[in-house]
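One protein chain is absent from this view; the other protein chains keep their places.
Here is chain A:
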Amino acid sequence: MTGILLFIWFVVTFVASFYARELNSVVILGFPLGFYMGAQGSLVVYVLIIWYYARYMNKLDQEYGVHEGEDD
């Protein structure tokens, strides 16, 4: 799971910026796409990754019975 999320992170960060020049020729709502990815697109993906990971891991913890509410 961590691997997949990390892969998505890598793609939206490094692959998207590497090809920013090419992406910039696509324009949506006035935003060139490459610029948009750096300014907003990638950031939204980051939040989603973290949100999904927290949910997934917390569920996993509960399944294995290691959820420790207040352990100290």
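The rule we apply is simple: a residue touches a chain if its C-beta (ideal position, glycine included) is under 8 Å from a C-beta of that chain, and two chains touch if they have at least 3 such contacts; residues count from 1.
Just so we're on the same page, contacts and distances are computed from a predicted model.
Chemist: What is the protein name, per UniProt, of the chain that does not appear here: "ArsR family transcriptional regulator", "Ferredoxin--NADP reductase", "NADH-quinone oxidoreductase subunit I" or "VC_2705 family sodium/solute symporter"?
Modeler: Missing chain, UniProt protein name: "VC_2705 family sodium/solute symporter".
Chemist: Mind listing the chain A residues that contact the chain we can't see here?
Modeler: The list for chain A reads 1-2, 5-6, 9, 13-14, 17-18, 20-21, 23-24, 28-32, 34-36, 38-40, 42-44, 46-47, 49-51, 53-54, 57-58, 60-61, 64, 66-72.
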